[in-house]
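Omission of a single protein chain aside, the complex is shown with its protein chains in their original locations.
After this line comes chain A, so read on.
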Amino acid sequence: MSAIDALYIFDEHNALLFDHTYTNRPPSPSVLLPLYLQQPSPRPSLIYLPSFTPPILCYSIIQDNILFLSPCSSSAEPLLVLEFLHRVADALQEFLGSPLMATKITSSYDIIAQIAAEIADAGIVCQSEANALRDVVETGSGVLKNLLDSIGASASSPALSISGGAGSSSIPAALRSQLQPAQSSQGSAVPWRRSNVRHTSNELYVDFVESLFVTLAPSGRALSAFAHGSIMFNCKVSGVPDLVLNLMTDGKGAGMGTKGEQLQRVMERVVFHPCVRLNRWKSDGSLSFVPPDGKFALCGYEVDLLGPDAPLTVSNPRAKSTSGLDLPVSIDVSTGLGTNGADFEVRITQPVRSLATASLQSNLGPQGRSKPGQSGRPQQPVEDITIHVPIPPNVRNVSDLRPSKGEAHWNPATSMVEWHVLEKDVGPSGVALRCTVQGKPAEEDEEFTAGGVMNGVTATTYDYDDDVQTGDTSRLGNQASSAEINGSSADSQRQRLERNRELMPTSATLSFSLKGSLPSGLRVESLAVDNKRSRGLGADIKPYKGVKYLTVSRKGIEMRC
């Protein structure tokens, strides 16, 4: 029914790193890989290979340049297999650290073999929680042997280090947590949390990440603006804590129902980690959960920054900016510049930002990572400002790149102009990048021109009335005839402009990251450990809490032109 036949992992040079066969007799990696590679890039995530008996469905994902392939002879649900591959990648990251690298994989085959066998049993996906895997996969002394030897701790027996748990405080918590015994007796009562979690310093980190996806029309009007948000949680708390995370909105939808309803209006299409109690979310908008140990994605949501439901443009003073959005950097592209129309210019400016944005910074406790948001506090810098301009394929060369600040270069392989700017260079007046493009050599162009003129003569021989609303063909005819009259120089100029218009980029994308504020205006109101429901955590222990807000755009802001 839905069995996965095998799992193959390849590195960025398509050399086989790992193969694990679950069931049946799947085609070997060396057979499958060429069939995958012969697909045009970007390769589809599902490839149907009917040449095998039985026919094979080949699924693939790429994570950190590592290719995961999985052949299936049965017609499983495609998303099931893809999710499985993503979970494998997640699990490998959990055990080997992020990012995945070929060297890490080749040096820990014992762990990967166990992970692969645990996640799917005989091809049936059965255990994908990283924490549950921690309980069963034997990492033993090997992984940390060298490290522990160097700090003089005995790691020969995993069972030993847990018995001396509280005493051996010389070992950092992160390391000790990896030394939990593989075979804890009963397994955990909470399927997503491993058993017997102990940390010397209890810490809770919440990271809000919102990725911007904005499409701007040539006029600067936003066609669509979404922020895809995720709440990343890093929980290092002993025992079985029960947490309550309360969020608040930035006044959006105020006066419209309870806080929970406001939240649900801002955070649309929410998905949750299975630990979140859905009833609490529905009733009062608070997130109540027993977290897994370590890093996990608590929740994903999206915010429509334009939508009718979020009265952003009405109630917010920031709406005065042209697009109705409060982008920390704005971008403008103009094309067809210069005498020949062969230049284009990208200009970015940084609008003077109101204090409302600066006050988005939130805090959680005095030792929180972000400090209280007093107005007038210097705002966080916009980092990693990068502009990408895709260049049409018929451009021969981008001959002249003139950035007023920063570094710009043209990559013919990806046909992209990439421009990096530092934030301090971008002021309200802005910085600009001007490029000149070169198309095909001029000979073809001459022929084209000659043909145009000749046809232009005959175009006037029809004397039927033209449709009123079009005017397009007649205008062309007029232009052609007038050009003929004015002589060939004006005509070739027009042709050159026309031809250069084909070489102009049609869009430019803006990437940046901004710490400390979110476009949705979400903030953490409180993060509390429910002491009544938690177990294994002393009542007097106050975990260290930290909240971080991050707005990123990875080619997400697209300016059309």
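Methods note: a contact is a pair of C-beta atoms (placed from the backbone, for glycine too) under 8 Å apart; a residue touches a chain by one contact, two chains touch by 3 or more; residues count from 1.
One rule holds for everything that comes next: contacts and distances are computed from a predicted model.
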The complex's invisible chain, by UniProt name, from "Ras-related protein Rab-30", "Clathrin/coatomer adaptor, adaptin-like protein", "Ubiquinone biosynthesis protein" or "Protein EFR3 homolog cmp44E": "Clathrin/coatomer adaptor, adaptin-like protein"
Residue of A:95, A:296, A:344 or A:512 touching the missing chain in the full complex: A:296
From A:80, A:497 or A:528, residue that would touch the chain that is not displayed: A:80
